[in-house]
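Let me begin by presenting the structure, written as structure tokens, before commenting on it.
Every protein chain except one is present and positioned as in the full complex.
Take a look at chain A:
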């Protein structure tokens, strides 16, 4: 029988993007050569080298921090807040105008489906700048004290899963509150940050207010450990988060961390199954599961387990895995070879520990980094795939009988970033949400984000919030959120 979900390819043109063969660092308003080595950034869907970027050295980072300090002291700090806001509005508008360019570039460098970069990453990034632009001259009304002051220079290190969006989450509030920025994008996804640097030029943002230093872990360490950085913000793994927390211990630097997660997505027996299945898919297969708040543990009430799993498998069978630039693609490429190995290792452990692996029949491209959507059933809470963050399209299914058991299992993790609840009963939603130790709870939905909505974790998922009034506190001195 012919698959009724066959679609003709509908690739987005990449001609809108002009990727240079190499990029320098963006320091003090211009692109400059780095003093160290370079690294190649590849398209994970094809393994084609897209460009070479500089690996920022300690000296490069120092140059960037000095530029940021100068800009803070002379220009950005003294500037009328309303004018700071206007620059952010400009940036938001340019991001909207160049949205297609950013979306294509993001999908090329990251491997995520164009449907997501076009409909989620880029519009949300623009929205973050637009939202925070308005805060710039209204900080006195934020309930964070009568005259909240910026820290100074913010050193920001961001991950590869939402390169532009995480940049926006970091840069927009920092600038709105009057800080200047040294940003270190992820090693495997530097290109949209470099395009953003061009946007800063296009907006006539004063030199030094935003500096982009590309590189890998050592470059990030240099940013975090630079003595003249006042504020450190990091999104990434809990392991790196720990080392950063140790590095800033005993200094005057203030720190916010947005780390890993192992979110429970709880489905009660009264939930509408079709909606819940859509939410489960959105929870774990969005962005190939490269999402810190991914709903990677499905907790399904025992009485509906078989029905939910059958429906879920049917739905997963219709997901299209392949070319990220194809507008029909649901699941793109795994971001890097290293991440693919990590996913394979944990999936192997899942099988070895006795969980049942299920994957749909699915053709994967010959080149590039790919992993099919995967569901493990018969998972016990002690299994590694129920405890470790896989950061890939791998769902672990556990069951429960009572609401108490659901809450206990959901909270049985060192993480506490997000959770989901699916039920028709409003009072149950509120009771469960109350008891979940997680920073974001989605009820009958999943993976929703908005610049007005604070995001961040409990426990070892980090501290501090991004977004909303509460998110501003991270960038203001002595601010109580």
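The rule we apply is simple: a contact is a pair of C-beta atoms (placed from the backbone, for glycine too) under 8 Å apart; a residue touches a chain by one contact, two chains touch by 3 or more; residues count from 1.
In this text, contacts and distances are computed from a predicted model.
Peer 1: From the list "Sulfurtransferase", "Aldehyde dehydrogenase family protein", "Proteasome subunit alpha" or "Mg-protoporphyrin IX chelatase", give the UniProt name belonging to the chain omitted from this structure.
Peer 2: Answer from the record: the omitted chain is "Aldehyde dehydrogenase family protein".
Peer 1: Which residue from A:8, A:249, A:361 or A:382 sits in contact with the chain not drawn here?
Peer 2: Final answer for the missing-chain contact: A:249.
Peer 1: Among A:85, A:150, A:241 or A:350, choose the residue that contacts the chain missing from this document, as touch is defined above.
Peer 2: Of all options in A:85, A:150, A:241 or A:350, contact with the hidden chain holds for A:241.
Peer 1: Of the residues A:143, A:360 or A:403, which one touches the chain left out of the display?
Peer 2: A:143
Peer 1: Touching the left-out chain: which of A:13, A:427 or A:448?
Peer 2: Here the residue in touch with the unshown chain is A:448.
Peer 1: Provide the residue numbers of chain A that touch the chain removed from this figure.
Peer 2: Against the left-out chain, chain A lists 127, 143, 238, 241-243, 245-246, 249-250, 257, 259, 414, 429, 433, 435, 437-445, 448, 450, 452-456, 458-463, 465, 468-470, 473, 478, 480-481.
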